[in-house]
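The structure appears right after this line, and notes come after that.
A single protein chain has been removed from this complex, and every other one stays in its place.
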Amino acid sequence: MRITLNGDPYELGEPMTISRLLARLDIDPRRVAVEHNLVVVKRAAFASTTVRADDTVEIVNFVGGGQESAP
Amino acid sequence: MRITLNGDPYELGEPMTISRLLARLDIDPRRVAVEHNLVVVKRAAFASTTVRADDTVEIVNFVGGGQESAP
Amino acid sequence: MRITLNGDPYELGEPMTISRLLARLDIDPRRVAVEHNLVVVKRAAFASTTVRADDTVEIVNFVGGGQESAP
Amino acid sequence: MRITLNGDPYELGEPMTISRLLARLDIDPRRVAVEHNLVVVKRAAFASTTVRADDTVEIVNFVGGGQESAP
Amino acid sequence: MAMGNDALVIAGKSFSSRLIVGTGKYASNEIMQRAHDASGAELVTVAVRRVNLSDRGRGSLLDFIDTGRYSLLPNTAGCYTADEAVRTARLGREVGLSEWVKLEVIGDERTLFPDNDGLLEATRVLVKEGFVVLPYTNDDPVVCRKLEDAGAAAVMPLGAPIGSGLGIQNLNNIRIIREFAGVPVIVDAGVGTASDAAVAMELGVDGVLMNTAIAGARDPVAMADAMKLAVAAGRGAHLAGRIARRRYAAASSPADGLLSA
Amino acid sequence: MAMGNDALVIAGKSFSSRLIVGTGKYASNEIMQRAHDASGAELVTVAVRRVNLSDRGRGSLLDFIDTGRYSLLPNTAGCYTADEAVRTARLGREVGLSEWVKLEVIGDERTLFPDNDGLLEATRVLVKEGFVVLPYTNDDPVVCRKLEDAGAAAVMPLGAPIGSGLGIQNLNNIRIIREFAGVPVIVDAGVGTASDAAVAMELGVDGVLMNTAIAGARDPVAMADAMKLAVAAGRGAHLAGRIARRRYAAASSPADGLLSA
Amino acid sequence: MAMGNDALVIAGKSFSSRLIVGTGKYASNEIMQRAHDASGAELVTVAVRRVNLSDRGRGSLLDFIDTGRYSLLPNTAGCYTADEAVRTARLGREVGLSEWVKLEVIGDERTLFPDNDGLLEATRVLVKEGFVVLPYTNDDPVVCRKLEDAGAAAVMPLGAPIGSGLGIQNLNNIRIIREFAGVPVIVDAGVGTASDAAVAMELGVDGVLMNTAIAGARDPVAMADAMKLAVAAGRGAHLAGRIARRRYAAASSPADGLLSA
Partner (left out) sequence: MAMGNDALVIAGKSFSSRLIVGTGKYASNEIMQRAHDASGAELVTVAVRRVNLSDRGRGSLLDFIDTGRYSLLPNTAGCYTADEAVRTARLGREVGLSEWVKLEVIGDERTLFPDNDGLLEATRVLVKEGFVVLPYTNDDPVVCRKLEDAGAAAVMPLGAPIGSGLGIQNLNNIRIIREFAGVPVIVDAGVGTASDAAVAMELGVDGVLMNTAIAGARDPVAMADAMKLAVAAGRGAHLAGRIARRRYAAASSPADGLLSA
């Protein structure tokens, strides 16, 4: 099964929680925020939110930036 | 019967066309524009448009002005 | 006998050294400079320089001032 | 015999008037001014002023120029 | 002469003068008339107001503007909402029998800065009704682009607050607006004296609109003449291509042939 | 017209144009001639140089200046001492048969700033010899007063370094010089574009002298025309009396009679 | 010392520094860290971006920002619609566990000028959701008032285009904004060097936000120190009350007691 992860197709294998997805991606959950099908998921809900086929997931963090960037 | 003319109450007596109203007010119809109940009346329709009780009439013209005026 | 002291006539009585003149004027010699007949007198020479009749003496000190003053 | 003409040595051959010198140089006397041994020579005196050996002569005219030129 | 074939074209209409003038604040209509004449302007903006029913004394403004010589540009001065501005524009069209309107929607009565939202909304409505809309706006390149997209026939960014006489405050913004705009750019408001108008034109804008700088001068007629010259001077310099700036010294006389050489 | 009786008078001689132009740096004498024509100038400054004895090719400069129309103002461009300047001035008088001289004594070859000591010394000598001396000087009110006391017919402070095109750098000094001077003040050097000339004239100075700004423009003839207009515009605005500056907003349309009222 | 009890207060939170800095464009995170230290800033803005799944190499930005010392200000840099900006702000809140957001809705990719409509819309949404919204906007007093009415905790008008380093282009507008605003005014963007920051603070604004001026300097750490000093200097001068301007001369030494007297 596939999902859209950060804009790209991603092969997930089977449904899993956001916590497991982050673990598989080796991402520290305390440093990121996750949007699941356009809804922000609170960190506390990572373990109870399941990503399924065709879902859209965004995982973001902070990067250097001062004022708006030109596309 | 009364109408509201340029923001003030005005005693009209009887219903009359805009042409007659302008004549009574001694206003040259070629120098003004008339709004009748928030609708602009074309000059050609002055003679066929009747002002009735409680109507609202605005009669405007050009005055000196360059850039917007402070209220 | 008279001298000109700081631009004004001054009654000296008798010839005297600059040291005595300063003492009489109650001026601390360490805080001023003295010009005697247009020549600057070193502090060390105050005691050995005598002011005589018709001499011109200037006694100056430091005052507040940043940039030039309008006359 | 040589003179210094406009800063350079110049072989004159024999003493001659400024008028003749200008004629030899094919220069219209009405368009120039002449300095002879650092003294300006009036145009009227061109015919009566003789240039001799070792004299210094400057012949100048107007050229385009607005504000001072860098050397 | 150089300016001859350098016309200002707005909505297909051609003007040989790039100066647009107002009709407010003059000591008398006669002085206004002479100032208009001296300014060489061909486009004159007028306000739309209720006929004064109590005092009908002073003659109509139009008795002092030769509409054969000057095109009238009704404005929506004093309007604070899109609705008011639209109503005023429609009435102005009936009085002047012209589709042109200098659109103003004011956002603040102290600074008379525009309300760009209301301005954009009114522009859309009036363009749909066939008006030639010239909106008075802030010197904001994004707002100017939106107005152009909405169908404005020109954009008229302010150089400084109305009547301030401060001259163009933000040369960079005006230059950017001119660089990106696909319609004429007219600097509206802020000019105080002749050089301000020249500076604006040198930025490459297409025209300048002013009222107070002329009407409020000690001698309005002489100032109108000066403004006419300044707008032409600035335009001419823009087209002629100025020299580059250098920190110092470039000879303008030949270095050779000096006596000292 | 307003400018008609507003002549520039120097040493008793009257000029209807307040723009003085140069003759250097033009691509050709023909372009110079057309630029002079477009500028409306009546006074033209020329440099004095040794006749080139080796190459007599190109015709004389004077073939391209109608001395019936233009008065010549010989200059001492390139002189670095009072002596050189005096010698050059004397020779210039013989060539041009005129007492007028634009006196330059340069103090630094990089910036071409004047040497005010040498300038003052040369002014004294030449005035004694009956010259009408117009000295190019720094924008220093004290130096200008000394030059006037020495008999200069006008003072010509620089607006910015020669050929820099930076425009008037120190408006305050130029204004002070104009305020205190008893002779005409001509801004000499620094103008880059039309508005710079207008700004100078608005300060109240009596004229502007320029060369590079016109000769170095992409289109010298068009720029000369723009400068003519700018000088007249700035002068006109100065005489007309500009409005006061305010931080914001002054209505230029009446507040009463609004639909919203 | 004078600044001690002159805190910048935004949404009830107090800062002893009036300088807000960015985290972009640094040659390395180490240099950024040292520049932040030198700047004395207490508020640091960061961008929100997708985690790079392919390259996880370089450590997290947060490893170089001591969140005990610096408060984070997530921004919506690069968002071109209200929706994007709102989504980005919500995600930023989750990462940083803070309600504060530097709201940016860009209207033009060349100039990076804000889209004030989108900005206003996003401000309304985020304020309703409990965000402390600091919007980056144009120097338009009307837009600033609308943002304040919409609940913005401060307004952040630009001094000049992002990264231009031109300094405050429109002093008059910034002063007007400060005069009318009921919330803190932070000048965001346009500062190029220390004096630009001092000029902004002297206008009375409450703070300055900059990134490129520091990160892009030849020596970012030294420039950060200079900016810290400049912001304090400008603030101090504003509070101290500068002398009035005069065209010339006022003695600062006594006239009496001169030898010449």
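Here the chain labels run A, B, C, D, E, F and G in written order, and each chain numbers its own residues starting at 1.
Going forward, contacts are C-beta pairs under 8 Å (C-beta built on N, C-alpha and C of every residue); 3 or more make two chains touch, one makes a residue touch a chain.
Bear in mind the structure is a predicted one, so any value in this text is a computation, not a measurement.
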| item | value |
| --- | --- |
| Touching residue (missing chain; options F:G40, F:P141, F:G163 or F:G236) | F:P141 |
| For chain F, residues in touch with the removed chain | 107-108, 110-111, 113-117, 138, 140-143, 145, 160-161, 164, 166, 169-173, 176, 180 |
| Touching residues on chain C - with respect to the absent chain | 5-7, 25-28, 31-35, 38, 40-43, 58-71 |
| Absent chain, residues of chain E that touch it | 172, 175-176, 247-248 |
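Criterion: only the chains that are shown with their structure count from here on.
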| item | value |
| --- | --- |
| Of E-G and E-F, whichever chain pair has more C-beta contact pairs | E-F |
| Gap in Å, rounded to a whole number, between the CA centres of chain F and chain A | 72 |
| Gap in Å, rounded to a whole number, between the CA centres of chain G and chain C | 61 |
| Distance between the centres, which are taken as Cα means, of chain F and chain D, whole angstrom | 31 |
| Residues of chain G engaged with two or more neighbouring chains | 110, 172, 176 |
| Shared interface positions of chain C, touching two or more other chains | none |
